[in-house]
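Every protein chain of the complex appears in place save one, which is left out.
On to subunit A.
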Amino acid sequence: MRRIAGIVLAVLLIGGVVAAVVAGREADDKGTATKTVQGVIGSEKAEFFADPDVVKALAAKGYTVKAETSGSWAMEGLDLDGYDFAFPSSQAPATELAAKHKVRGTLPRPFYSPLVVVAHKSATEVLAGNGLATLDAEHRGTLKMAAYLDAARKDRTWQQLKGADKYGELTGTLYLSSTDPETSNSGALYLAAASCVANGGKVVASDAEVKRTTPLLHKLVSVQGAQQSSTDAAFRDFVSGAGNPLVLVYESQVASLLADGQHPDDLVVLYPDTTVNSDHTVVPLTENGQALAGLLSTDRRLRELEVRHGFRPQGEATEFAAAATYLKQELTGVRQAPVPTSAVLHELARRARG
């Protein structure tokens, strides 16, 4: 009896080993069949591509994505030989990249995210008390851009605002921190939104309009001193408790943080009443790059994961579950500023920095 049991056990064990080998080989096969796609992406999408679920969803379709980050406008300066795609954070740098690399056709824009301001509660309270912002939930509000730009024009300091003296950290010139507009998309989009407001709600196009808006834009940038070169870095600083109390980031960065189960008490999301969406735009450089762009736009699972990372997939109402007190489900009441042409935006950034 005991002997028989031994044989049965041995057979089972061998079977187990065989099964394991087969399973192993299957996994290997899948591994070799996967196409590796190499790309350069804006820093705010790094976590999306690093997410194990995204990796799995892509692998299920036969792709492994290797992505490195770069400022969206800095991608122009990279040698993209051997790369399958570039994925800057908006259309303007994508269009330039497409022209440089002779990519034809409509560039896929799988998802977008509006520019928002992350703020500490103390700063929000003071802004609201001085007519610069309104609050519509504990962690959510609206920044009045015209009022803010007016304060910036007059070099308003926090000390001059009612109620700021309660908070030691609120001193010095009132300003929004943004990234370097010459290399990073969010910094450039800030100038797009601000220039539109400063230009009476019209997109800046003519030389005269560029000239007229330059002094204000220069002020918005020069007060900041050295700027971060990536939106990710600016947001990290904010999260670690360092830096300016008002920082321009993408809504997706906040949404992603919230989706992780984090609900920072001292975080308020202010939607500028005039803002700009970043249309994350793929520049396919090879067929594999094109195929990846297609998946990001159409694959159900990937679209779910895009939402989890805080992006708003095109053509679909977005549900940011569990984030309702921080984020707007619909972008009603937020005006989309039109973005100037690349040439004009470059010129605005150059003058603002100069």
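Keep in mind that, in the parts below, a contact is a pair of C-beta atoms (placed from the backbone, for glycine too) under 8 Å apart; a residue touches a chain by one contact, two chains touch by 3 or more; residues count from 1.
In the analysis below, contacts and distances are computed from a predicted model.
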item	value
Protein name (UniProt record) of the chain left out of view, among "VWFA domain-containing protein", "Branched-chain amino acid transport system permease protein", "Carbon monoxide dehydrogenase small chain" or "NADH-quinone oxidoreductase subunit I"	"VWFA domain-containing protein"
Residue of A:G200, A:G241 or A:G315 touching the missing chain in the full complex	A:G241
Absent-chain contact - pick from A:G105, A:G168 or A:G200	A:G168
Interface with the undisplayed chain - residues on subunit A	38, 43, 46, 50, 66, 68-70, 74, 77-79, 82, 120, 122, 155, 157, 167-173, 175, 180, 183, 221-227, 229-230, 232-233, 236-237, 239-245, 257, 260-262, 264
